[in-house]
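Here the complex is missing a single protein chain, while all its other protein chains stay put.
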Amino acid sequence: MVKSMKLMIDRVSKQYQSRIAVDRVSVELHKGVYGLLGANGAGKTTLMRMLSGILKPTSGMIALDGVDVSEEAYRAALGYLPQDFGYYPEFHAMDFLLYLAALKGIPKAQAKRRAKELLELVSLQDMAHKKIKTFSGGMKQRLGIAQALLNDPKLLVLDEPTAGLDPKERVRFRKLIEDLGHDSIVLLSTHIVSDIEHIADEVLIMKEGQLIYQGKWEDEKGDLEEFYLKQFEEDAHE
Amino acid sequence: MKQKLKEELLHVFAAPDPMCKRDFLRELETPGMSIPMFVFSQIGYIRKWIWGLSILIFMASVVGAVCFSGEVLWMISAMTPLLALTVVSESGRSDNYEMAELELATRFSLRSVVLARLGILGIENLVILSLLLPIGVWEQRLGILQSSVYILAPYLLTTFIGLYIVRRFRGREAVYFCMGITAGIRFFALLGQDIVPQLYQQSRFGWWLVSALMLGGATATQYFKLIGATEELR
Partner (left out) sequence: MNNFGTLYHYEVKKIISRKPVWIMFLLCIFVIGMVVPGNLLGKYYVDGKEIDTHYHMFQVDRGYQEALSGRAVDQVLLEEVMTAYGKIPISAERYTLTQEYQTYARPYSEIFNLVRSWAQLDMEEAMAWEPDEEALYAARRETVEKQWQTLWLSDTEKEFWRKKEAQMNAPVTYHYCDGYNMAINGIVPVGLLVLLFVSVCLSSVFTEEHTRRTDQLILSGAKGKSIIYWAKIAAGVSVSAVCALLMATSACGFAWGVYGAKGFGASLRISSSMWSYSYPLTVGQACLIAYGSLIVTAVFVSVLVLVLSEVLHNNIATLAVCVGAILAGMMFNIPIQYRAAAQLWNWSPVRFFASWNVFDVWTLPVFGHCFVSWQIVPAFYVVFGIAVAVAGKSAWRNYQVSGR
C-alpha cells in the first residue's frame, strides 16, 4: 500500500517589523507538481524558505507527513534549490555534490553513486572533476538541480529552477520534474508561465503575501498567462 | 480673481501636444560634467568611516604625544598602516560589491572612478602624514629624515602589499586579508624596536632609506598596474 504524502501548511505568516511578507497561507500539498506564481515581492521566496526550514515563520505550522519543519527528519526528506545560491570556487562538481550529500546524511559510497547518476542526468558528467568557478551560469544551475535531488526527496522545493537554462535544457528539466512529480511533492516557483502550464498539476498564485488562487489549470480555462496578468490588472482598475 | 482667470485661460487655451520633443531636446547642448567636477563629486562617495578613521588616527596621535611622548613615534608608525588600509579598501570596492561591470560602461568609467578616489585619498593621507610628522619628531632624538622614514615605511609596505593582494585576489576576501597583513605590520611597527633592536641601529638607517625608496617605487608600480586592470572586466 502506497503511503500518501502530505505537506501541511497551516496559517503560515512571516512578518518583518511593519511588513507582512507572507500572510496566513494555508494549503495542503500531495504528490504532484505545484507551480507557484506571483509578482516580485509577492512572498514566494519567503514562503519557500520557510518550507525549507531556513526561515522561521512568525506564526503557523508546516509539517510533512506529521513531521514539523524544525526537525531533522523533515530536512532529511527535503530537496531545496534556492533562487540565488553560491558555491565554493575551489570545489569540483563532484566535491560539491559529495559535500552536500554528506550534509543530507547520505553514506559516502551511496553518495558517490548518486552523484555520478545525477551528473549524468543533468549532462555534467564531463565536468565532474572541473572546478565550479569555470562553470557557466547554466551549468551552475544544473549542478544546483542535481544537488536538490541527491537524497531522492519526498519534498522538492525549487525557486526559479529554470533561470539561466537554455530552451533545450528547459525542456529536459520539465520532463524531469514531471517524472519526479509522480512520487514526490514538487513545488516550483517561476516567472516563466509556460513552464507551469506544461508541467504543473496545480497552480498557486501569490499576491502581497496571500494565496489568491489555488487549483488545477486545464486548457479549457484559457491562457494561464492572461489569467495571471488579469489578477494584477484588477488591482490597477480598483 | 486673478487665479480664477488664470485657470480659465489655461482651460480655454490648452497648449497643443508636443511634437518631436525628444529630437528637439537632443539638439540642445547640455552642459556635461567636467573632470574636476567629477573628481569633486567622488568625495561624497568615499565611505564615511574612512574619513572618521583618519580623524581618529590623528587624534590618537595627539593623545599619544601627550601621554606617551617617548613612544609616540612608534605609535604613529603603527597607525599609518591603517591609513594605507583605507586606500587599499577603496581600490577594491568595485570588485567587492560587483559594481565593476556597471562602472566600466559609463562615460567616466571605472578607471576614472578609481583614479579619482585614490587621488583624493592619496592627498588626504599626505595631509594627515604631514600633520603627524611634527608630532612624531617631537621629543625624539632622531632627526626628521629618520623619523619620517620610520613613519612612512610601514605605510608604504602596507599599501604595496595591499594593492598587490587586491589586484591579484579580488573580492571581499582580498580586503579582509589586507586587514590581516596590516595588523601584522602594525604589531611589528609597535614592537620591532624591542624585539629586533639591531634593525633600528643608526648604522642600519641606510637600509631603511633604501627600503622606503624601493617601497615607494613598488607602490607606484602597483598603482599603475591597478589602474591598468580597471580598463576591462576581469
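The letters A and B name the chains in turn, as written, and every chain counts its residues from 1.
Definition applied: a residue touches a chain if its C-beta (ideal position, glycine included) is under 8 Å from a C-beta of that chain, and two chains touch if they have at least 3 such contacts.
This structure is a prediction, so every number in the text was calculated from the model and none was measured.
Chemist: Could you tell me which displayed chains border the chain that was left out of the figure?
Modeler: A, B
Chemist: Could you tell me which of B:I57, B:L152 or B:I165 touches the chain that is not displayed?
Modeler: B:I165
Chemist: Which positions on chain A touch the chain that was left off?
Modeler: 16, 46, 49, 52-56, 72-73, 75-76, 78, 80, 82, 84-88, 90-91, 95, 98-100, 102-108, 111, 147, 151
Chemist: Quickly run down the residues of chain B that touch the omitted chain.
Modeler: With respect to the unshown chain, the touching residues of chain B are 165, 169, 172-177, 179-181, 183-184, 186-188, 190-191, 195-196, 198-199, 201, 203-204.
What we mean here is this: only the chains that are shown with their structure count from here on.
Chemist: Hey, how far is the Cα centre of chain A from the one of chain B, in Å?
Modeler: Computed value for the inter-centroid distance: 45 Å.
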